[in-house]
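Below are the structure tokens for one structure; questions will follow.
Here the complex is missing one protein chain, while the rest keep their positions.
And now, chain A:
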Amino acid sequence: MTDVLIVVALLLVAGAATAAVLNRDPVRQALVLSFLGLALALLFTFLQAPDVALSQLAVGSAVTPLMILLTVRKVRRRPGSDDGVDKPAGRER
């Protein structure tokens, strides 16, 4: 049973991480990153590491995407860089 859950969580993580890499729009990327955080939190829970899962949930799926979104907003607002869709603005922590 646990093995099944771990495999499902691993697949979710792989899917979300691939989607995050393939997405070119930073705003979408931040959202996908937040799903990746959720998937990782699930994986850590199934691997019996609730402490790590809690950190991952708070930092990985809330704080980091939020900071990326705010950064993208600030960067895009600058005149003349409105089309900066493909800029790798803050992809990772």
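Operating definition for what follows: a contact is a pair of C-beta atoms (placed from the backbone, for glycine too) under 8 Å apart; a residue touches a chain by one contact, two chains touch by 3 or more; residues count from 1.
The rule is simple: contacts and distances are computed from a predicted model.
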From "Circularly permuted type 2 ATP-grasp protein", "Lactose/L-arabinose transport system permease protein", "Flagellar hook-associated protein 1" or "Sodium:proton antiporter", the hidden chain's UniProt protein name: "Sodium:proton antiporter"
Positions on chain A where the hidden chain makes contact: 25, 27-28, 30-31, 34-35, 38, 50-51, 54-55, 58-59, 61-67, 69-74, 76-79, 82
